[in-house]
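The complex appears here minus one protein chain, its other protein chains still in place.
And now, chain A:
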Amino acid sequence: MLKIILRHASLLILTLFVLSFFSFSLAYLFPGDPLVNLTGIRGSSEQEYALLAEQYAMHSSFIVQYWQYVMHLFSGNWGLSFSSGLPLAEEISRSLAASVELSAYALIFSFLIGLPLGFLSGLRHHKFTDFTLLTASVIGYSIPVFWAALIAILIFSIQLGWFPLSGRISLLYDVPFETGFILIDILLSDLPDKEFAFQDALRHLVLPSVSIAIVTCTIVLRITRRSIVEVMSSEYIQAAYARGLSPRQVFLRHGVKNALIPILPLLVMQFTTLLTNAMIVETIFSWPGIGNGLIQAIYQRDFPAIRAGMLAVSALVLTFTITIDMVIQIFDPAGRRPENATS
């Protein structure tokens, strides 16, 4: 157990250092003064510039500069944005929370739909239900996310008017920033019309999360189906039938658990693909998330924002992946444990 934790921790820390090194080198690779790219402070006086150069050890070697940069990162000083002039740490944590929120709901949504359908499809292997669901999943998988989002807007918000067109919540409500997750923030806040704000936020969530969930849903369906088919044809399931247990007992007591445990990591890893898709969909729905923020930053050549935003996203994905992998390895009851963290 300790061994697993140590292995994963070392992998995580090393990779994070590599990532931070890449983000540091971006300051040199982008056009312009590296110091300006790092700090985001433009047009400073000579004295100020000298002070900053001192802080970032710009006259020392590359390694020392990198070390100073990492120290700044840890102390929460990620530089300022070119376009807004605000501290990036705060800006990114806000937009990242919005993205994570969106993808988390989409993930829950695709689990709620994909898992039961996958079970159904696996149990009706090579029958009409199975083929129907497979066809649907191929169609769902092949639809480009941005196109689906646009069509959804066209139908559900413009023609039918069921859901709002864009944004995260109506401008009428001013939700104070607490956790960054808007639904939780609303519940924590003391707004006079909490319920309406909550409903409004939910209505804003529906279209973006559904259009991201479509693809993930089909992936979840396929993975689950495959695993169910494999488990239900395995010897111990046949043996359980031969002991005279009913199909329901067999499925619930032996089938579900055995089918889910090996695919759980695969399923949870879909979160990263979700996040990528969310970044595309955010721009369409003007969701104030990291994807939207990054694309704006790219248009405006806001180099510090690109650097910090990319670092934040990749660090999040990496931490998430490695943590999940570790948790699953620790808790797998059948003891299927690869010897090292890379699997």
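FYI, contacts are C-beta pairs under 8 Å (C-beta built on N, C-alpha and C of every residue); 3 or more make two chains touch, one makes a residue touch a chain; residues count from 1.
Everything that follows uses one rule, which is that contacts and distances are computed from a predicted model.
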- [ ] Select, from "Gas vesicle protein", "ATP-binding cassette domain-containing protein", "Pyruvate dehydrogenase E1 component subunit alpha" or "Uroporphyrinogen decarboxylase", the UniProt-recorded name of the complex's unshown chain.
- [x] "ATP-binding cassette domain-containing protein"
Task: Options A:60, A:179 or A:238, residue touching the unrepresented chain - done: A:238
Open item on the list: With the missing chain put back, one of A:10, A:135 or A:246 would touch it. Which one?
Closed with: A:246
- [ ] Pick out which of A:157, A:211 or A:258 touches the chain that's been left out of the picture.
- [x] A:258
Open item on the list: Give me the chain A residues in contact with the hidden chain, please.
Closed with: 234-236, 238-246, 253-254, 257-258, 261, 333-335
